[in-house]
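Yeah, one chain of the complex is gone here, protein chain that is, but the others are all in their spots.
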Amino acid sequence: MTADASSAGLRSRGLTARTLPRPVVAGAALAAVAVTFLLFAVTPLQGVADFLVAATVLAILTVTGLTLAVEGRRRAVDRLATSGALIALVLTLLPLGFTLGYTAYRGTKRLTGNFLTHSMAGVGPFSPNGGIYHAIVGTLEQVLIASLIAVPLGLLVAIYVTEYGRNAFGTAIRFLVDVMTGIPSIVAGLFVLAFWVLALHKGFSGFAGSIALAILELPIVVRSAEEMIRLVPAALREASYALGVPKWKTILRIVLPTAATGITTGVMLAIARVTGETAPVLLVVGNNFYINTNPMKGPQASLPLYIFQGAGSSSNLDVDRAWAAALTLILIVVVLYVAARLLTRRNSLRR
Amino acid sequence: MAKRIETVELSCFYGKTKAVDDVSIAIEPKSVTAFIGPSGCGKSTFLRALNRMHEVVPGARIEGQVLLDDEDIYAPEIDAAAVRRTIGMVFQRPNPFPTMSIYDNVAAGLRLNGLRRKSELDSAVERSLRSANLWDEVRSRLNKPGAGLSGGQQQRLCIARAIAVEPQVLLMDEPCSALDPISTLAIEDLIFELKDRYTIVIVTHNMQQAARVSDVTAFFTLRGPGEPGYLVEADTTQKIFTNPSEKRTEDYITGRFG
Partner (left out) sequence: MTAVSPGVDAASLRDVRSSRRGDRVFSGVTVVAGALVFALLGAIAVFLVVKAMPALQHDKSSFWTTKIWDPDATGRYGVAALVFGTVLSSVLALAMAVPVALGVAVYTVEYAPRRVGRFLGYLTDMLAAVPSVVYGLWGLFFLLPHLVGTQTFLNRWLGWIPLFSGAHGDVNTFSKSVFAASVILAIMVLPIVAAISREVIGQVDPAQKEAALALGATRWEMLRTAVFPPSRPGIVSAVMLGLGRALGETIAVALVIGNTFDISAHVLTPGGNTIAANIANRFGEAGALGRSALIASGLVLFVITLLVNLIARYVIYRSGVEERSAAV
């Protein structure tokens, strides 16, 4: 690996660089882990998390130092950057794993058929019975009504923005929709509280929650539908116009069906997002231990709210119920989410 | 300063697909070698294999050898980055760094190599821009963004950026295909000047261009659709364009094929 006669001409900038073979790099990292292990064995240092952190830091220092000594500064910096990106990946996946894993661990304890089919009617905090049937009913109704408002409205707005709104008004709406995506969910809840509950004296109800959820769902639907409609090839539209089909029919019969898969994905993600929203529901739905199937009248329960109140309870039984409800909620959301992603694969429209 | 490149039975792959089959060719220093051939014949892939840019594409790999003055640039102890520093490249579409000024574009490679002193950078930037016949046009606006230049100027800026790090070889992948005729002429003049100092390899779609600028021409083609590209023959440009040894070359030159 030294400069021989053939590369003498290259002098200062030879092609050959002293490189560390991969096994050496891996060995150095393993050695660092082994040293950390010894360190933890003989010193008062302890703890699994501490060990992992220490081992990682030591391994990176070793490998980077070795690279610096053998391959030079540029390669050392490059290797350090790679390590950094990998650590970022681990730091992202860890909370995901811990959240899902711990929720599954705590949630399965109470998640039974009985739990899913019973309400909290007559169940005190220190009773081991009770379930989330009333909360599931509430959440499903609230989310369904919210979607019935937000999805058609969102589609129309998206159609306006993409097909008709090539003017100042259209740009303004696009901008406002962007601004709406940034509205905190609690503010949406406060608005419905101020408008529906306090100003119109309608009182707490599932429908009030639906309005708040619809406000949060609307911009997500608009943005994703807009994106999908823009992906429909212009040639398809032109072919339709050339057959003498009017614009509105072209939009309804050609553009929307073509974009349908993508739009459905967006809608499902939007639904997944609002299903777990707690803050707006907390302010305007009220709460109910009993089954209330009428979203228009009287306080209703909802899954997120059920979890929030269980979390704040001093009874361990309430906490256990909250975990089981959390697992149910996660399962609903994840199923929606995964289904949406699977649907994306079927989407023929690509960026 | 210029170096000789030789490939020995070089094949290029994208995953399982073979794009270039078994090419052996010697490229002489201080000369211009043109690669011509129909679209998809692998000439650009082959060019990119000469400075290890081929392997940047996921799944891409080669078999065979590429020798730079008898040193195999694919040998295990060779640093791909060092190879690319020694064998510069100019791309089909002018690609100056959009957020950088003209000055910073030319200085980019030098800064990567640790050159920090303002005076050294200044003189290297001026030298490179002069070599690229761009200095007089941009000397008053070195701090303006490179993206504000015309297409032809941008391409010369990219050439200046490539030669600033003082490579031995300059690879050009259809450098004029995105340019108008006048800018093309400027680049061709530049190629003619640069060959005193560098080994130049140029891929071109334009046979007249190959005839105008190159000393040696290599003709690549495909045996059939879906087959890998291969080298038909390489000879002096004069001979290829007047009296090629192979029938397929003659067909291509005279426009009966491709």
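Note that the chains take the letters A and B in the order they are written out, and that residue 1 is the start of every chain.
FYI, contacts are C-beta pairs under 8 Å (C-beta built on N, C-alpha and C of every residue); 3 or more make two chains touch, one makes a residue touch a chain.
These numbers were taken from a predicted model, which means no experiment stands behind them.
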{"item": "Residue of A:269, A:301 or A:317 touching the missing chain in the full complex", "value": "A:269"}
{"item": "Residue of A:187, A:254 or A:343 touching the missing chain in the full complex", "value": "A:187"}
{"item": "Missing-chain contacts mapped onto chain B", "value": "51, 53, 56, 58, 81-86, 88-89, 91, 93, 95-100, 108-109, 112-113, 158, 161-162, 165"}
{"item": "Residue ranges of chain A at the interface with the undisplayed chain", "value": "47, 49-50, 74-75, 77-78, 80-82, 84-89, 91-93, 95-96, 98-100, 102-103, 106, 153, 156-157, 159-161, 163-165, 169-170, 172-173, 175-188, 190-191, 193-195, 198-199, 215, 218, 220, 222-224, 226-227, 244, 246-249, 251-252, 266, 269-270, 272-273, 275-279, 282-283, 304, 307-308, 310-312, 319, 322-323, 326, 329-330, 333-334, 337, 341, 351"}
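By our rule, only the chains that are shown with their structure count from here on.
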{"item": "Chain centre separation (chain A, chain B; CA means) in Å", "value": "46"}
{"item": "Sites on chain A touched by chain B in the complex", "value": "1, 6-7, 9-10, 13-19, 74"}
{"item": "Interfacial residue positions of chain B with respect to chain A in the complex", "value": "68-71, 73, 75-79, 81-83, 85-86, 112"}
